[in-house]
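Excluded from the complex is one protein chain; the other protein chains are retained at their positions.
And then chain A:
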């Protein structure tokens, strides 16, 4: 009798499991007995579990983005041009990459990672917030410093220091920014009146990239590489404050957002036959703006989200790629990953294992 109870309990607790051998990867972390080998350490992330695995998958997806060529698509549609059928042309057609990020990341050292990508034309379109632009420009005029999350607000205010997380930006930096940018707005207004230039946020940013003329700025490289930087919320930041004050001194500067939405959506719509990939750091405006543009082409083919947002509140910032699939912003067949991690950790590591490695390999093979 006891045996029967025992065996029934035994079979409940030790329910026979399906074998995962061969179907799933085994969990295996990095063995430091091999020594400190960073590339191997990075590759071990895929099998370490939790967000390390997600980061590992994100690295895979980005590498797929970078490796894809139109030549990989064996099905050639009938209505494509002769040029599109040419094999060497098909070898040259790569994925179009949209990079989006929020302002706090530009205040942080991730700005330098972004600058590397733009400098070497590794991304095709950038979308960011106003802070994402001005923090980059201000760093060329004066530095941002490391502080602490716990510094008291009232004390910092009395010292004229602004806190961004555990970073500090002195008020004086913004004064320098004002002194630098107001004459540029005067010039732009003059060109608007005399040469009928119609300014848009992306044109303004290209101009600012030209004016800052500093190799540490990603905006400078975006201007040099002709990579459009879209910022539909241009007024929401210090730059917007500058536009506000400038309008009292000399009014009349007009900035057209309609032209820019045509351009942004056009980047997605006219990307075909290229595939499109999205790498989005953080949430908010950049995340939605890029996904929305890709909706115009029935969805992106690759998506990597790195953010700390949660979906339980229904926010778009916290939404997983699968939610975007329901909107048609990402294709059902797309390769997607969301890494729940602060981008200051995840993004430099991601770039190390993708863009930077490939570039080093290409440079080595050329020498």
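Methods note: a contact is a pair of C-beta atoms (placed from the backbone, for glycine too) under 8 Å apart; a residue touches a chain by one contact, two chains touch by 3 or more; residues count from 1.
Please note the rule applied: contacts and distances are computed from a predicted model.
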(message) Given that one chain of this complex has been left out, which of "MTMR9 protein", "Proteasome subunit beta", "Eukaryotic translation initiation factor 5A" or "Vacuolar protein sorting-associated protein 29" is its protein name according to UniProt?
(response) "Eukaryotic translation initiation factor 5A"
(message) Can you tell me which of A:68, A:174, A:199 or A:305 touches the chain that was removed from the display?
(response) A:174
(request) Please pick, from A:14, A:32, A:248 or A:312, the residue that touches the omitted chain in the full complex. (result) A:248
(message) Could you pull out which residues of chain A are in touch with the chain that's been left out?
(response) 160, 162, 171-172, 174-175, 177-179, 238, 241-242, 244-245, 248-250
